[in-house]
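Removed: one protein chain of the complex. Kept in place: all other protein chains.
In this document, chain identifiers A and B correspond to the written order of the chains, with residue numbering beginning at 1 in each.
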Amino acid sequence: MHDTTAYRVTRWALRLIVIGYLSFLVVWPVGLVAAKTFAHGLAPVINALRQPEVIFAFQLTLSAAFWAVVINTIFGVGISLLLVRYTFPGRRALNAMLDVPLSVSPVVVGLALLLVYSGRTGWLGNGLEQAGLQIIYAPPGIIMATAFVSLPLVIREVVPVLTEIGTEQEQAARSLGASGLQTFARITLPAIRWGLLYGVVLSLARSLGEFGAVKIVSGGVAMRTQTATLLVEERYQQFGQANAITAYTAAFLLALIAVLALIIISSLRPGRGNSK
Amino acid sequence: MGTQQLASTPPAGAASTAVGRRPPRGKSATSLTPMSGLGLGIALTWFSLLVLIPLTAVLIQASAGGWSAYWDALTSPQTLAALRLTVGHAVLVTAVNVVMGTTIAWVLVRDQFPGKQLLEVVIDIPFALPTIVAGLVLLSLYGPSSPLGVNWANTRIAVLLAFLFVTLPFIVRTVQPVLLELEQEVEEAAASLGASRLATFRLVILPSLAPAITAGAALSFCRAISEYGSLVLLSGNLPYSTEVASVRILSSVEGDQLTEAAAVASILLVVALVVIITLDLISRRVARYA
Partner (left out) sequence: MFIRNPMRVRPVAALIAAAAMVLLTGCIGGAATAPGDAGTTTLHLVGYAVPKEANNAIQKKFAETPEGKGVTWQESYGASGDQSRAVVNGLKADYVNFSLEGDVTRLVKAGLVEENWKSGPTKGIVSESAVVIVVQKGNPLGIKDWSDLTKPGVKIVTPNPASSGSARWNILAAYQQVIANGGTDAEATAYLTKFFNNVAALPGSGRDATNAFLQGAANVLISYENEAILARQSGEDFDYILPDATIKIENPGAVLKDANPKAKAYLDFVLSPAGQEEFVKNGFRPFIPSTPVGEVVGANDPAKPFPVPPKLFTINDLGGWDAVNAKFFDEGGLVPEIQKATGRSQ
């Protein structure tokens, strides 16, 4: 009854359809980028990577992503604790609002930040600029835009863990005299560590790849506010083989980092995908 | 439930299902202490500064010229064309994803073959890959120097491809955990009662998957209409032809027409909010009957 011919054929057909679909949509195109990057050998790639603009762009991307992830982790863990361990009016609404950043178009994110933090005409930006803090067209804007788009990722990994583990241990620690901080550091944090790490790596991958929002808020000035993704766009649109290779090299590097992050994430996950 | 996937569980699901579903072990949530109240205040301030105030600014800017200006901005022929293209293609792509996503999830869960683990990583690539790189990636296979001999750059097919790429993981990742949990005994029971495999699938499995598929479809739609980066290099952004809503917004921003930009952005925002609310409702319904 299980393994009729029809069933086996269907199985194979489905398998092939899926593999074919994924090959034509993801595997082959990604492989081609790798091929195009090294089409003229390793030397042009090394040259591309040596350019000061490229080095700066990657440094800026990494540092903006780092700060965004730090901010989101602190905020994420804090808000998760508050959401799970406490009740307060508006908790459900806040819960839902926290998911908004994932559904908003990056261009809308950029516009939103621009309207508020733009130096001359922004709601708050004008005042901030007088005080000497430039957000739009400067690195802080990039960090904010990056933090915006990856905001929910840590929360969504930590909240379920916090819910599952419950408060027994924490309460036990408290009753034994531990302070809030000690409880957090010794009991809560270790319990959520894998979920937290998972969310952090996810956040990092997302932050490194942000493009649309950063394009609006940064101005894309090379050696100052041009991130790696903006560099890819700029170089692709310039003449000459050297620029094309630079674009592909930067793209390849970003893709590599993304895949590495995925591998880390999938190795942090217990096995899944098999039916019981 | 499905918190271990990359792309998503229903967004409200992960948080609100856990929060609202059943009391955690130990004492249930307490009301705020002064310390935690302060923490909440700080967190809310940051969240407002980063998310709430800017998004509100978009809505306010959109209404800056009054209703007539808002309507004019939305119905200008080029904007209408862009919105029509964006929504139309997003719906089409979501339909494709419902079929393909469920199929992929099925194969991942119920099938066994060497290299299946690799597919898991492949499916998540569109989620982790920067969108501008996704554009380059698709351009390599479907653009001017394609080994396939096609050149779909600057066409509407390119828009479809870009949407398909970025929305790939969503339905797969919402359906997979549900499939995993689905008791095979139920299927066995149906089979032993004489139902064909197809009937089992139609009458037993699909209905159980329906909420997950709907959730994934909502996310997929939302993601598609928001897409920008992959289209920059791939679609040519030709007005009336391959220009999507997000590109319209960017052009308006660069041209300092912030009200027009905010008007189109407000549409995308409203859709996003509707999606989130829908998912919240679905996940609560699922939780209630789980």
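Definition applied: contacts are C-beta pairs under 8 Å (C-beta built on N, C-alpha and C of every residue); 3 or more make two chains touch, one makes a residue touch a chain.
Since we're looking at a predicted model, the values are computed, not measured.
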{"item": "Touching partners, among the displayed chains, of the absent chain", "value": "A, B"}
{"item": "Identified contact with the non-displayed chain, of A:Pro29, A:Pro44, A:Pro101 or A:Gly220", "value": "A:Gly220"}
{"item": "Among A:Leu60, A:Leu82 or A:Ala173, residue touching the chain not depicted", "value": "A:Leu60"}
{"item": "Contacting the left-out chain in the complete assembly, out of B:Gly39, B:Gly65 or B:Gly236", "value": "B:Gly236"}
{"item": "Absent chain, residues of subunit B that touch it", "value": "1, 3-4, 76-78, 143-144, 151, 153-154, 236-240, 251, 254-256"}
{"item": "Absent chain, residues of subunit A that touch it", "value": "56, 59-60, 62-67, 118-121, 125, 129, 134, 136-137, 139, 160-161, 164, 194-195, 197, 200-201, 204, 219-224, 237-241, 260, 263-264, 267-268, 270-271"}
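Heads up, the rule we're going with is that only the chains that are shown with their structure count from here on.
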{"item": "Rounded Å distance, subunit A centre to subunit B centre (Cα mean)", "value": "15"}
{"item": "Complex contacts: residues of subunit A adjacent to subunit B", "value": "1, 7, 11, 14-15, 17-19, 21-22, 24-30, 32-33, 36, 75, 78-79, 81-88, 91-92, 94-117, 123-124, 144, 147-148, 151-152, 155-157, 159-160, 162-168, 170-171, 180, 195, 202, 205-206, 208-212, 215-216, 228-229, 232-233, 236-237, 247-248, 251, 254-255, 258-259, 261-263, 265-266, 269-270, 272-276"}
{"item": "Subunit B residues touching subunit A - in the complex, by the definition given at the top", "value": "1, 3-4, 6, 8-9, 11-12, 14-16, 18-21, 24-27, 29-33, 35-36, 39-40, 42-44, 46-47, 49-55, 57-58, 61, 100, 103-104, 106-113, 116-117, 119-126, 128-133, 136-138, 140-142, 147, 161, 164-165, 168, 176-177, 179-180, 184, 191, 197, 219, 222-223, 225-229, 232-233, 245-247, 249-250, 253, 258, 261-262, 265, 268-269, 272-273, 275-277, 280"}
